[in-house]
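Missing here: one protein chain of the complex. Every other protein chain is in place.
A, B and C are the chain letters, set down in written order, and residue numbers restart from 1 in every chain.
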Amino acid sequence: MQDANLQRRLILNIPTAFLLLFFVLPLTALVVLSFWQTENYKIVHDWTLMNYTTLATEGAYITFFLRSLVMAVGVSVTLVALAWPIAYFIVRYGGRYRIIFSLLLVIPFLSGEVLRLIALQGMLGPAGLVNGALIRMGAAPLRMIMYSNAASFIAFIYLYLPLVVTTVYLSLINFDFRLAHAASACGANRFRIFTEVVWPLNLSGTIVGFMLAFIPTLSASLVPRFLGGPNGTLYGMSMAQQFGESGTWALGAAMGVVLFLFSAVALAILSYGVDLRRTGFTGLGRQ
Amino acid sequence: MSNASSYIRIDNVSRRYGAFKALDDVSLDISKEEFIAILGPSGSGKSTLLRLIAGLDRPTEGRIHFEGKDVTELAPHKRGIGMVFQEFLLFPHRTVRENLAFPLRMRNEAKGEIEERVEWVAGILSLSTMLDRYPSQLSGGQQQRVALGRGLVARPTLLLLDEPLANLDRELRQEMEIEIRRYQKQLGIPFIYVTHNQEEALSMSDRIAVINNGRLEALGERQAIYDHPQTPFVARFVGKSSKFQGVVEPDGATVRLTRHDYEFALPSDKTFKPGDAVEIFVKNERFDITPKQHGGAGIPSKVVDVVLRGPFLEYVLETDRGDTVIAVKPKRNDPIPLQERVLLSWNPADCHIFKDGADDARR
Amino acid sequence: MFDTKLTRRSVLVAGATTALAMPFVRPSWAAPDTVRALMWEAYLLPDQITAFEEANKVKFVPSFFDGNSEAYNKLRVGGSKEFDLVQADGFWPQLYFREGLLRAVDYSKVPNASGYLPEFEAEAFKVLSDPKSGKKIGFPFCWGAYGITYDAGKVQPERTETLECMFSSDYSGMLSTSARFEENIALAALLVTDRLGSRDKPRPDGKPFNPYVLSDEELAEVEKLLIQQKSLLLTRYQDNPTLFQLLQSGAVVAATEFAQVFRQLLTAEAQGAAPVDFRHALKMKEGGLGWVDTWLVTSGVQDGAKFDLCNSFIDLMISPAVMKKIGEVAGCSTTVDLRSISNETERKLFLMDRSNEIADLFMFDQPSSPEKWERVWSNVQAA
Partner (left out) sequence: MSPSFTDSLIKWTLAAFLALVFAFLYMPIVHILFASLSTRPNFPYPPEFNVASYVRLSTNTVYQSAFLNSLLLASCTAVLSTVLGFLATVGVLRFAGKRALIYAIFFAAPLFVSEILLGISSMALYYMLFELQGNMLTAIIANAVHCFSFCFLIMAAMLYKYDWRMNEAAIVCGASPLRSFFEVMLPITWPGIMGSLITAFVLSLNGLDVSFYLLGATPTMPSVAWGALRYGVKPELYALSSLINIIVFAMIIALLVAIRLKRKAV
C-alpha cells in the first residue's frame, strides 16, 4: 500500500509544490512589497499602509479602476453574447471540420499581441483602413474609433473572442444535445429549450469564459496604451507604468494586490451566484 | 487445506480501507480446470477479491499463491492472467485484431506466433470476419467476445471474469453462459467468475463461493449451495425463496408459523429448543398449492395473478394475512384460475430453517 | 488547507529538478563569447552587427528598452551582470555611475572618439563625466531635442516660437505629444515656470533652474496645464510611425517629438510623397529639452578581452560611416563630425552646423521625485 500512497502523494504534490513556489510565493512577495515604499527608484523597507491609503483616496486611481471595471464588464458581456452563436454553430454544424474551425480561432494568437495591436491601430486610426476608406469616399472619418475607449473596446473584443468562443465551445461539445430533443418532446419551443435546458447546463462553461475575458481586460495595459487615447488610461496600464516607467514599484504592487483581491471576490460572487447542481455539475473525481 | 492440488490458493486474505473491511479473512483454494463463481450482492467485496487476485489491489493481510508461488507482491502485469471486465474496456483506438494481439505483444511474442494465436482465438470465438473493425462498430455481444478473446489469447494462468455478462441482454446472456463454460472446459484453466446474478453462477460454475459483507458465507458445489444453504443469507440470496417466521412448539418437533395458521414437522436433522424463534425459507418452486375445497393443512391464500415464464407458471398468491408469496409450478393445461382460494404448504424436508437472528450472530 | 506540506520527498524532487535545470539558470555572463547590450532598437543595424560578429568571432545579443527608467530598473535588478553595454541619455549616465552600475571608460582605446564635434569632445561634454572623480563614464552617440514638428501650412511658424502653441485651442484635436511622462511634464514645466517667473527664484535643490526639479506649486500648475491640454490632443503617440502617419495624413498639425519623425517626413517627401511644408522648432522662447544618447559600459565588465570587445564595438558605432547610416535610419543628429562626408541638405537636416545649440537645451534628467511626478501624470490621465 505504501506504493499507491506514494504515487498519489507525488501526483498531487508536484503541481501543488510548483504552484506554491512559483505562484503563491511571488504573490506573497508582491503583498510584502505593497506594504513598503519607493523613493527615487529605491525600495524603502518601512512597513506602511500609505500605498493603500493613496489608492483609496486619490481620485486618479479610483477613476482608472472604475473605467477598467466598466470596460471589463462591457467587454465580457459582449463577448459571451458573440461567442455563443459561434460556438453553437461550430458544435452543431461543424461536423468533422470542427477541429479546423477551432484551430482557425487559434491562429491569430500566433502573431504577438503587440503586432496585432499595431495592426489594429493601423486599421482603426485616423489614416487607417476604415477611416482612410471613409475619407476617400468623401465621408467624415469616424472620430469615435480612433484613440478612444471605443477603440480599446474593439481591441479587447478582438483579443479575447477566440478564448471565450473556445471555452463555450468546449462546454457545448460536452453537452448532450439529446437533452434539447427531450425538452422539445416535452413541448418546449426553441426559446424555452435554450433558456431552460441549453443555457443553464452550459452556464458554468460560460462563466469560465466570462472570467477569462473579464480578468485580463481588467488588468490590460497594452490595449489602452495603443488605442485608448488621452482619456483611455485603464487600471492595468497605470499599474504597468508604476513598474516600467515611473519606478514606483510599491504603489504598483499595491495596485496589483487590489486587483488580485477584486478578481478573487468577483470570481467568488459569480460562482456563488450559480447553483452548481443546476448547471449539471456532478462533482469532480470518481474515486 | 494446503494440498498440492490447489492451483490458486487464497490464504486468509483481508483488505481494509481505513476502518472499513472490504474483505475479511477469506481463504479459497481453486484447482486447475475448475470454474468457480464468486457470488454476492453489490458491495459485498467480491470485486475486491477479484482485484486482489489480479494484483490490481494488494491485500492488507494474507497471501495469494499461484501454482505454489507467492504472488502477493507481484505486479499485475507479471502475473500472467487474463481478465474480462463488465464494461468490456476494449481499446477504442485499436481494431479487433490489435485488441486481440495486445496481450501477446505485451508478452513480446514473435510476430508469427501473434498472428497464429489471434487467428486461433478469433476462430473459436467466431470473430474471424470482423478482425479489422473497431470496437465502436461492434454489437454488444461481439464486443463481449472480443473482450473474452483478449483475456484468453495469451493462454493465461487463469481467467478472471468481472460480471462480463451484466451489460448484455437476456437472450445473449444465456447464450454466452453456455459458450463461456464450454471454453473453460476446452482450455483447462480455472475461470473465476464474479457475479451478483445467482442464475449465472448456478448455470456455469462447478463451485460457488458466496460472499457477503466481505466474508465468505459459503463455499461448495453449486447443487449443495442451492439445495442446502448453510446460512440464512445464502438461503435468501441463492435461488428465489420466501421467508416465514415461526416458533418451535413445546414438543420440540413441530414448527408453527407466527403469522399464519400452519405448522409442520421439524426435520429430524434440525435441533432446536422448544420456544426457539426460527426463520423458514422455502424456494418458490418447492411450494405445494392445493385448492381449498380439497381441504388439508396449509396457509389459506388466494391466486391474484398468474405469470407465464416459459415452461413454468408463476402464481402470485396473497395470503389471508395480506402477504404476497410466489410459487412456481410446471406449466399445465389447466392452471389454477385467478381468485381461486388455495392452501399453501411445503414438504418439511424442502425448507431451510435457521434460528432467528442467525445472520446477526455471525457478524 | 492542503494536506501537501512540503514533505522531505517533495523537497528532494524539487532539488533534483533544480539540479537538472541548472544549465539553464547559468546566467549569460558565464558565456565568454557574447557581447550583450541593452539598447534602443533604432540604433541596431543588422549588417553592421553581422560584420562585428564575424570580425570578432562573438555573438552580439541585444535587448531593447523604451524609456530610461525602464532600462534603469532592468539594470538595477542585477542587470549590470547581465549586460555589457548600455545606452542612456541626458543625466542618466551620471546616476548609473553613482549607483555603481557603470565602469569608467577609456577614450584612448576608442580611436574614433577623436572625431567628435567640439561640443561632444571629452573635455567639453561634462554630462559624461563623474562630477566627483572626473572620470569619463561613456561615449556620446546621437543627439536631438524634444521640439515641435508642425505643418507650416496650418500653423504659422511664428506661433511655434513659444510653447503656448502646444496648448492652444486653435489646434484642438490636431495636436499630439509623446506618451512619455517625463518629457511631457518637463516641457509643461518650462511654460509654467516661464509664466510664473519662478526660474530665477531659489530652486528646491539650490541649483540653477532645471525643468526636472520642480516645486510642488509648479507641479500643481503643470498638472493643471496638462489636463487642459488633454482635450486638445488627438492622442499621445507611442511610436514614431503612428505620429508619422498622423502628421502625414493631416490629422495632426503640430506635435512635440524628437525631430526623428520630422526627418522621416522630409525624406518621404523627397521620395515622392505629397509635399507638405513640415518644419521643426528646436527651441522655443521658454526653452527646449535636449538629449544625447550615449554608449556606456557596465560595471560587470572587467579589464581585458571583454572590455576590449566593448571598446571596439563602440568604436565601430561611432565611426563616421556607421554613424551616418544610423543618423539616416533613426533620424537623429550625430555627435561625430560627418560634414566631410555629407552634402548640404544632410548637413542642414541633421543639424550638423547647429550642434552648439545643445548647450542651450535642458538635458533629459531624472525627475526630482518620481513619486510626485507619477501622481501628476496619473491625475492628468484620469482627469
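Note that a residue touches a chain if its C-beta (ideal position, glycine included) is under 8 Å from a C-beta of that chain, and two chains touch if they have at least 3 such contacts.
Here the structure is a predicted model, which is why all the values come from computation and not from measurement.
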| item | value |
| --- | --- |
| Displayed partners of the chain not shown (whole complex) | A, B, C |
| Of B:Gly40, B:Pro103 or B:Gly239, the residue in touch with the unshown chain | B:Pro103 |
| Hidden partner chain, touching residue among B:Ile10, B:Ile36, B:Leu52 or B:Ile81 | B:Ile81 |
| Chain not shown: contacting residue from C:Ala281, C:Ala330, C:Leu351 or C:Val380 | C:Ala330 |
| Residues from chain A at the interface with the omitted partner, ascending | 8, 11-12, 14-16, 18-19, 22-23, 25-30, 32-33, 82, 85-86, 88-90, 92-93, 96-97, 99-101, 103-116, 118-120, 122-123, 127-129, 132, 158, 161-162, 170, 174, 190, 208, 211-212, 215-216, 218-219, 221-222, 236, 239-240, 243, 249, 252-253, 256, 259-260, 263-264, 267, 283-287 |
| Interface residues of chain B (partner: the chain not displayed) | 54-56, 75-78, 80-83, 85, 87, 89, 91-93, 102-103, 106-107, 150, 154, 160 |
| Interface with the undisplayed chain - residues on chain C | 1-3, 21, 24-25, 27-28, 36, 38, 40-42, 44, 46-47, 49-50, 53, 60-66, 74, 77-79, 81-83, 238-241, 244-245, 260, 330 |
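As a working rule, only the chains that are shown with their structure count from here on.
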| item | value |
| --- | --- |
| Most centrally placed chain, judged by C-alpha centres | A |
| Distance from the mean Cα position of chain B to that of chain A, given in whole angstrom | 57 |
| Rounded Å distance between chain B and chain C, as computed from the means of their C-alpha atoms | 87 |
| Junction residues of chain C, two or more chains touched | none |
| Junction residues of chain A, two or more chains touched | none |
| Touching residues (chain side chain C, partner chain A) in the complex | 2, 4, 6-7, 9-10, 13-14, 66-67, 69-70, 72-73, 76, 179-181, 230-231, 233-236, 238-239, 242, 245-246, 248-249, 251, 366, 369-371, 373-375, 377-379, 381-383 |
| Chain C partner contacts - residues on chain A that touch it in the complex | 6, 9-10, 12-14, 16-17, 20-21, 38-41, 58-61, 63-64, 118, 121, 125-127, 146-147, 225-226, 229-231, 233, 238, 241-248, 251 |
